[in-house]
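Shown here: the complex without one of its protein chains, the others still in place.
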C-alpha cells in the first residue's frame, strides 16, 4: 500500500532531513510516526502525497510512484489532514467545506452526498452543516478539517498531529475514525506527539531520529525504555512508565492491558 | 536569518548612526535630480556611492542587486528615450520609422544614471543598516512607535505570511484542487487560497494585539531603548552639511545656475 525505498530528502538549504528511510505499510495497518521535532516525521509524511519529492530513493502509494503525479492527482490516493485547520477552511458552510475534496476528485453527486453525510456523522458535526466554519471553536474546526479528509474516501490517510489543539471529544473522534478506517482496510499513518494516544490507537509505532528509523514495532516493543528512545526525545506513555516503575517484566501501554496484567498477577 | 537586504560586516560605515546614512542617501538623490547636467548623476554615483559601498565592504552584493534592479530599467529607458525621443536634432542612425538622436541618447543617459543613484543610494542604506537599528534611531528621534511597528513588523511578518500562503496552497492541492489550466479554473482557485489567508491573518492580528498590549505597547509615557543608537557631534554636523548641500542644489537649479 505504502512502499518507501531508501528515501533521502535534502532541503534546498542543504540540510538532510531524511537519510535513507525504507518502510512498507500494508492495507489496514495503523502506523504512528513519532520522534522529536526535526526528526523528519512531517518531512516523511509530506512525501506520501507528493508535497515533497525524494532527493533519492522512491515512494509508492497504492502502486503509484509519487514522483510521476501531481499533488492534486495523488489526492485520489492519499487524504492528508494538516495540523492547522485554519490553513485550509474557506467555505461558507461546514457542508460545502466537507464536499470540497470529493468534488475535486470528481465523485458523482450521490456518492458525494453519502460521503459528506457520513463524514459529518463520524465527527459529530451533524446539525452544523449550514454553520460558517469560523463561527466554530478551534476544536470544532479541527473536526471539520478531519471530516473534509474523511469524505475524500481515500485508500490511505495521513494525519499530521491530529490531537494537537483538539479537545477530549475531538481526540475520541480521531481515535474512532482511525479504528473504523483500519477495519475497512484503509491504511492510516499519523504523525503525533501524544504517546498515550499512540499506544491506545495504533498497532505499529515507527520512531524517527536524525532522519532515520531507529525503532519499528508494536507499542509494547517500541516504548520499552532504552537509551535510543530517550535520545529520540520520546517520553513513553503513562502506563509504560508506571509498569516500568513497578518493575514489571512485561510492561503495559494501555489501561486495559495494564489492568489485565494486574489481574493475572 | 536575513532581514531585508542587510549584510552584516564590521565596518565604520555599519557603525554610523542610521540617520546619517539616511540623510546621505536622501541628499544624494535630491542632488542627482536637482542638477540637470548630464554627467552629474554619474559623478555622484562614482564619487560618493561607490567609495561608501567599498568602505562598507559590501561591493559584490551591491553590484549584484544594482544590476538586478537597474538593469531592466536601463533597457526600458534607452529604448523609450533613446529611440523615440520626440525633439529635433542630429540623427545618428535610422531604422525605418525609428531614428536615434544624440539628444535622445543624452537624455536617456541622464535619466538612467539618476535612477542608478536613486536605487544605489537606498541599496547602500539598506545593505549597511539593520532595519531594527534604523527604526530604533527613528523612534528615538520622535517617530511614533505605531509607524515604526508597521515598518519593522512588515519586514519580519511578510516572509511568514508568504510561507503560510504556500501551506494553504499545498493543503488545498492535497484535497484534489488542481491549480493549472485556464483562466476560469484559476479564478475558481482563488477563494480557497485567499479565504484561509485573510481569516488566518485576522485571528493572528487579534492575538498579536493582545500579546502587544500585555507588553505595555499602549503605554503613553516616554519610552526608553535597550540599545540607544550612538551618535556623534561630527555626524550631526555632517547631516546638517548634507542637508545644506541638497538644499543648495535645488536653489541653484531654481536660480538657473545650470541653464
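Chains here go by letter, A and B, matching the order in which they are written, and residues are numbered from 1 within each.
The rule we apply is simple: a residue touches a chain if its C-beta (ideal position, glycine included) is under 8 Å from a C-beta of that chain, and two chains touch if they have at least 3 such contacts.
In the analysis below, contacts and distances are computed from a predicted model.
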item: Hidden subunit of the complex - UniProt protein name among "Multicopper oxidase", "YeeE/YedE family protein", "Heptaprenyl diphosphate synthase" or "ABC transporter ATP-binding protein"; value: "ABC transporter ATP-binding protein"
item: Chains in view that touch the one left out, judged over the entire complex; value: A, B
item: Sole contact to the chain not displayed, among B:148, B:172 or B:249; value: B:148
item: Contact partner of the left-out chain, one of B:93, B:214, B:234 or B:254; value: B:214
item: Given A:5, A:73, A:129 or A:196, the one touching the chain that is not displayed; value: A:196
item: Positions on chain A contacted by the hidden chain, ascending; value: 36-38, 137-140, 164-165, 167-169, 171, 193, 195-196, 233-235, 237-239, 241-242, 245-250, 255-256, 258-259, 261-265
item: Residues belonging to chain B that touch the chain removed from view; value: 1, 3, 130-132, 135, 145, 148-149, 152-153, 156-157, 160, 204, 207-228
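Keep in mind that, in the parts below, only the chains that are shown with their structure count from here on.
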item: Approximate Å spacing (C-alpha centroids) for the pair chain A, chain B; value: 46
item: Complex interface listing, chain A residues touching chain B; value: 49, 51, 70-72, 74-76, 78-80, 82, 84, 86-91, 100-101, 104-105, 134, 148-149, 152
item: Complex contact set, residues of chain B against chain A; value: 164, 167-168, 170-179, 191-196, 199-200, 203
